[in-house]
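The complex appears here minus one protein chain, its other protein chains still in place.
Here the chain labels run A and B in written order, and each chain numbers its own residues starting at 1.
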Amino acid sequence: MRALTFLLLESGAGMTGADSGKTRLVVGGATIAGLIAAWYIASTTGAIPKLDFPSPEQFVAAARQVVVEPGFADGLLFDHLLHSVKIILLGFFAATAIGVPLGLWMGWSRTAEALINPIFLLIRPIPALAWIPLAIVWLGLDDAAKVMVLWFAAFVPSVINSYTGVRSIDRPIIEASRMLGIGRMAVITDVIVPGALPSIFTGLRLSLQGCLTALVAAELLGAILGLGKVLYQAGLDIYPAMILVGMVAVALTGFVLTALLDVVESRSMPWRKR
Amino acid sequence: MGPALPTRQLVLLSAVGLAIFFGIWTGAAWLELAPRRFLPMPWDVIDRAFKLTETRFSGQTLQGHLVISVERYLRGFILAVLVGVPLGLLMGWYRWLDYIVTPVFDALRFVAPIAWVPFAALWFGTGIGGPTMIIFAGAFPPCLINAYRGARYVETRYIEAAQTLGASGLRVVREVLLPASLPSIIAGLRISAGAGWQSLIGAELIAANAGVGLMMVRGQAALDTSIVMVGMIAVGLIGLLIDVALRGAETWIKAKQGH
Partner (left out) sequence: MADIVLDGVSRVFGHGDKRFVALDKVSYTVADNEFVAVVGPSGCGKTTCMRMAAGLEFPTSGTCKVGGKIVDRPGPDRAVVFQQFALFPWKTVQQNIDFGLRSLNVPRSEAGDRIAASIKLMGLEGYEAAYPHQLSGGMQQRVAIARAYVLNPQVLLMDEPFGALDAQTRTVMQEELLRVGRINPRTVMFITHAVEEAVYLADRVIVMTRRPGRIKETIDVKPVRLAEKWDNYERIEDVMDLESFVHLRTRIWRLLREQHDPADH
């Protein structure tokens, strides 16, 4: 009862007190459950037209179909998923393997910054998705075209944040480590990289998000396999249940990949409190 | 990291950087590493841009496509701001709203905005409604998140002062949380503007009856790289313009509040 009054009161109290995690969990769970119930009722009573949005049963049936029966959009859900993840990882690693060192270098060396920044400034404002038509003209509907688009999606944030990461390291720390006579290489591996790491991971997170969005867009424009292909086919067939299945698959992929990155992040910075 | 470079050296190095970029481009085109329609010279692109402003391509001139895109964009973006910012602020104040909206928002957050395209086309068509919805899907989350965070991190003393002065909840939201979190909100708008603009291009590439995205796809279908590149440059410039405008607003507000 107390929790209820506490919730319903205009709760400026919410600003000062610590969050009550249990109430949050209960209310959150109830909301989701309520929404699912509302969805069920609205679709069985016809409040939502089945042509616009599937009923829960249709959704489950569509999910079953694409998971176990081969054939929808030329593959099982697992094949589509595997294909998409493969391309995401390819694009992500190809871009960040270049972007992060480049950003670090630009942060470290004024000369490198002056030389590269103008080129980077030309590329930076172009949204990743705007590379898709060019990629298709140059590389067709192949995986290579998608990797190219994802490369740009992941490249820009990884450069920017690695650069900012180096620039945000306290100068005295760098100067002190130089004075201690540590070698140039050691300054980079022991001072620059760890100092920039939080910012680098911010960049990697954005890169990953960018890859996911770019991949879905690129696959919607044309693909042999992939989650975007599922969405595309479902859209063409006007098959709302399958559209929803595709969206859920995209969201789960994003969720799992982000969670993996989180794990890597906390493992690589054990000195940081979470 | 050394000291800042002298201006002359900076300009020189920047010029060298640009020269390398355009040198490689022109050189590759000159050597005909790819047919010229796949890899045009830089001046071919400029030439094409001028031609596109005079003759129609896919139903519109370049500026015609741009006007359509910007109009759609403004619709979706403004809608996202008008819904996202107030909702975020209210969630920062009313706990029950926070508890109800956050799980739903978290569940939807991982759906890439572009993945809404099939539903958007199904529900709202490919004219104005569908693309607007995609822009909304891209621009909404940063608006909400930054308004919410801004509201949660407002210094307690301002809220307490307002409460002891008898302000109602809605008044606290309007007159304390909103102005106090403006810097955070504007930062959110900058992210949101970029995300919305990118989503618009995506939507227009995939399903739209006009707009600069459509122009690019048609250029791609015609295997005419210079049209695609004109589109990329136009899209980049407008995105830049939007960001510069919002950055100006940010500076102005910070100056006004005496930060």
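Here is the rule we use: contacts are C-beta pairs under 8 Å (C-beta built on N, C-alpha and C of every residue); 3 or more make two chains touch, one makes a residue touch a chain.
Because the structure is predicted, anything quoted here is derived from the model rather than measured.
In the full assembly, the chain not pictured is in contact with B, by the touch criterion defined above. Checked against the full complex, the candidates B:Ala161, B:Ala221 or B:Ala245 give a single residue touching the omitted chain, namely B:Ala161.
In the complete complex, the hidden chain is touched by one of B:Ala180, B:Ile201, B:Val217 or B:Leu246, namely B:Ala180.
Taking the complete complex into account, residues 157-158, 160-168, 171, 175-176, 179-180, 182, 256-258 of chain B touch the chain not shown.
Going forward, only the chains that are shown with their structure count from here on.
In this assembly, the C-alpha centroid of chain A lies 17 Å from the C-alpha centroid of chain B.
Taken in their complex, chain A has these residues touching chain B: 6-8, 10-16, 23-24, 27-29, 31-32, 35, 52-53, 107-111, 114-119, 122, 125-134, 136-138, 166-167, 171, 174, 209, 212-213, 216-217, 220-221, 228, 231-232, 234-235, 238, 240, 243, 246-247, 250-252, 254-255, 258.
Partner chain A is touched in their complex by these residues of chain B: 1-5, 9-10, 13-14, 16-18, 20-21, 34, 38, 92-96, 98-100, 102-104, 107-108, 110-119, 121-123, 152, 154, 156, 159, 163, 168-169, 172, 194, 197-199, 201-202, 205-206, 213, 216-217, 219-220, 223, 225, 228-229, 231-233, 235-237, 239-240, 243.
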